[in-house]
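Before I ask anything, let me first share the structure, which is written out below as structure tokens.
One protein chain omitted, others in place.
Labels A and B are assigned to the chains in the order they are written; within every chain, residues are numbered from 1.
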Amino acid sequence: MSGEKKKWVGTSYKRKEDMRLLTGRGTFMDDILLPNMKHAAILRSPYAHAKILDVDISEALKAPGVIGVVTGEDVKQESKPYPCGVTIPTKYYTCAVDKVRFVGEPVAVVVAENRYLAEDALDLIEVDYDPLDAVVNIEKAIEPDAPVLHENIGSNVYNHRFFKYGTDWDTLCQEADEVVKWKFNFPKYAGSPIETYGVIATYNAYDKSYVVYNNYQGPFVNHALTAMALGVPENKMRWIIPTDIGGGFGTKTGIYPYCALMAIVAKKTGVTVKWIEDRREHLMASATCTDRVTYIEAAVSKEGKILGLKDKAMDTSGGYIRPPEPGCAYRSTGNHTGAYDIRNLDREVYIVATNKGLTAPLRGYGCQELYFSTERITDMAAAKLGMDPAEIRFKNFIQPEQMPYTTATGGYYDVGNYPAAFKKCLDLVEYEKMREYQKKAREEGRLVGIGLASVTDPSVTNIAYVAIGKTAEERKNERDKSGSGEAAIVKVDPLGGITVICSTNPQGQGHETVISQIVADEFGVHPDQVVVDSVVDSSDRLYSITTGSFSSRFASSGTTAIVRASRQCLEKAKKIAAHLLKIDLEDVVVEDGKFFGKDNPEKAIKLRHIAGAAHWNQYDLPEGMDAGLFGTSLWTMPTSRPPDAQDRVNSSNTYGFVAEAIVVEVDKETGEVKFLKWASVHDAGTILNPQIVRGQVLGSIVQAIGGSMYEEQAYDENGQCLTASFADYLCPTAMEMPKVDVDHFESPSVLTALGSKGAGEGSSMSVPPAIGNAIADALAPLGAVVDELPMTPSKIWHLINDATAQTN
Amino acid sequence: MKPTAFEYFTPTTVQEALQLLESQGDEAKIIAGGQSLVAMMNFRAARPEALIDINNIKELDYFREEGDEIVIGALTRERTLEVSPLIKEKCPVLAKAITHIGHLAIRFRGTVGGTLVHADPTAEIPVTSLALDAKMKIVSPSGERVLSADEFFVTYLTSAVEENELLVEVRIPTFPSKTTAWSYVDISRRFGDFAIVGVATILSMDDAGVCKEARIALGGVAPTPVRAKDAEALLAGQKLTGELIEEAAIKAAEGDNVDPDSDYHATAEYRKAMAKVLTKRGLTEAWTTFEGSK
Partner (left out) sequence: MKIEGTYTFKAPQEKVWETFNTVEHLQKALPGCEKLEETEPGKYDVYLKIGISAVKGKYKGKFEIADPQPPNSYKLVGQGKGLPGYVKGEALISLSQDGENTVLAYDGDVQVGGLLAGIGQRMIGGISKMMLEQFFKSMDDILK
């Protein structure tokens, strides 16, 4: 059967996208020009927290070139608040109505002939604010005297839940030989795609429908929710996403409120409106990951076995909570205990309101926050026991014989060999040799550290994870939620050409190339002969609430849908071939794009002939068969079940493994960190295109270096954003990228058609803890503790000096 | 963000530029390389009603040796000096300092005059100009005046150049490698970023290895670049040793004029500590390179 001998999948087929991208011929949002298109600019709040007493747009309306101005009052009339997976009565409108709750929140929109004139008119809008005290610290937000952001909620708690799995904590502590505890702070940082948000909206007043071009990356649940917010049937709101998106990283999951906003603006002003977000807007008011405060305890035996974990994690989704939050706390439910065989977990989760920018999934989504605390406490436990951090990990890994393994929290790990993959990483970094090197360096007074991290890499989220925000009791009253579907249509045209249309919308990951490789293998054609249409149009392709390009789902879920659609199409082709060759279906062989009987290979017909028969001579098709030649699939992984009554949920569907080993030297005088050696080993299942995967690994590494050492969406105590330009929001450049030795450990998934798991997020989750562990190890002789990120030279210097002062 | 609308003028002589400054008033701004101004305009932080583009004033684009000095026209591009054999030979500390400015593309546009008038206390050319005791020639409709670097920098982003004046030339003494131990060191968050602290060091040495005169300028520790006078006095007339350098570095960081602020990127304590660390590293680098070249 075709598809088993892989000629193209697994090779580094050169990316088809690159020529057009590198020569400036991609089609991005700003390349789309519609007739009579006008331009929008958004007036944004300079206050973190204030009442809006009045918005006077009279002068702005008179400004040159202005077509119209829309305010929060208009938005309130034209839309309903977004529904969200929490029980509190959230009221998130895409434009501030009575209050502003974070700096940068939209307050009004001007539409003018061009962006320059629109911004000139913004200057003329007079907003009368009554400033209120702001709160930016997560723990302060739930103190009794904290300023309350949402009066109708009455407190700053968006969500608060408890979870208990296995033996209760107090009993466990009595069994344990040591209990190690610490508090960790994880920062708020962004994806910083090169291309910002872009939206073009039009409204048809006759059939009351919208067309909104935008650079969304999914999940398409937000298409449905936006239709609900706008009060239109979902099929009257068409979203069109262009061929090229300049990076997503999760940040472009947060564009949907701007789609609603511009849709309303188009309706109110009666024109086609284009809005291209500028960088300052993006850094303040697009989306970041949540920052998190974690109190974590690990109960361990003296042999180094982690008996259980207890953690209280406190997130903030900013001034509002909006879908897919509360996912930040719950996406990682299934893999909470990571790669370790830990059966007992006591969890408390808070998601609170603060006067900061809003959140959305960011590459890693919840796992970098989680693993920073679990991997750091693992190292602390090792130190307490006088054990090498590699040794404690080997003592706790889930063993290959335990696969498939169901975690205490409901995660289903189908395959993997964590000890072997981790050993591969240690060998790659020459671990023993590096420990010797560290010993010598310490004798010379140098601060050399080795940081390890070993984590499971969840991909293809099961939308059920959002439901965990509610208790089992609360869930009883609603429809269960579950699923991870991705769609593909593979069609063969009358001349035999193959076109593939998917529900995933790439932002530069090279999907077009990989899809071509897969379909080429299935049909026995050359990848160049496969055409992939990356434009996602909600009207003409299959999608569901789970579809899109996020949570690394293309490689496993998306590709399986493509394989299934291809094979469905091939089955039909074989039936037609059998009919034309007058042989039995079981005797049809497909090889190198040719169809023949197994006993008569010389009498072969090509796909072209079969397509010809299917299209050009429809009467002669087998009885009862539809004309044409195509296959479709909207495939959901069978492991995507709803949560059970004990709050166990398989929050993702494929689980890879990532190991990092980083050797650093910290300059005692300046606090600067130098990377001396770095090994990164990934188990992403079957590798579909090694060059593309390598790009993903290096990309996630450098992005994680950003969050660990350079990037932060920072606020002062009054909620003013301190990093609203690239002068202060520091993305690592090529000069900050160290040399990394990357290797792979392939244990193919048994759940996906090609055995691939996700590769897109990997190191985003493992690098922040590994860097934290490395710097902590470097500073260990001084007694300094690393419990937060980003680790800047100034912060490291203070740690060194405070520790030195204490010992003196 | 998009800038506000502005009138745009392209004078070809200094006189024309001065006339425009006069006629356009205090809402006009000179634009040379634009590497600082254009970003400010795009943020709408700066909203000049007129831009006077001096890039066509050829009479400002020159540099040459004059005796034991080098005169540099205000329009000279940073890159030009960076690669100039004359600068590398006669005032290498300036060429080295320039390599720390941003990235290559920026240095192709940025001008000496522009960065001096922008007066960022961490910027490489202002810090080095203070170590050099550079002289700045400023012209206005009523004539010309010359200020020392010390008088030129007033506070954050503020030079002594008035609204109706134009900086036309900078004059620096030569400090050839044969008789000068020099260095430029800084620390920044990323390669090419604004320095947190930067130090320019120029030591005039005699054949016996004695430091006849020391000049140490620090950036990032005050609203303007400052000279570490006490450290300089300690070194003057002395043979360099490790202990002496350590002492000088301590003195440099503890000077009255070292009074940094804290900001998101670094605390005041850190900046003060880096003043010492970089002064020491700068002196050490200058000394060992000089010894090594003999």
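Just so we're on the same page, a contact is a pair of C-beta atoms (placed from the backbone, for glycine too) under 8 Å apart; a residue touches a chain by one contact, two chains touch by 3 or more.
Since the structure is predicted, the reported quantities are computational estimates derived from the model, not experimental observations.
Considering the complete complex, identify which of A:698, A:722 or A:785 is in touch with the unshown chain.
Selected residue, touching the omitted chain: A:722.
Where the complex has a chain not shown, which of B:14, B:40 or B:86 is the residue touching it?
B:40
Identify the residues of chain B touching the omitted chain, counting contacts across the whole complex.
Contacting residues on chain B, toward the hidden partner: 29, 37, 40-41, 43-48, 118-119, 155-158, 223, 261, 263-264.
Residue by residue, what part of chain A touches the chain that was omitted?
The list for chain A reads 46-48, 103, 123, 131, 280, 284, 716, 718, 720-725, 727-728.
Here is the rule we go by: only the chains that are shown with their structure count from here on.
Taking the mean of the CA coordinates per chain, how far is chain A from chain B in Å?
From the centre of chain A to the centre of chain B is 45 Å.
Quick one: in the complex, what on chain A touches chain B?
That would be residues 115-116, 119-120, 278, 280, 669-672, 710, 714, 722-723, 725, 727-728, 730, 732-733, 735-736, 792-794, 797-798, 801 of chain A.
Show which residues of chain B lie in contact with chain A when the two form their complex.
The contact residues of chain B facing chain A are 1-5, 43-44, 187, 189-194, 196, 264-267, 269-270, 273-274, 277.
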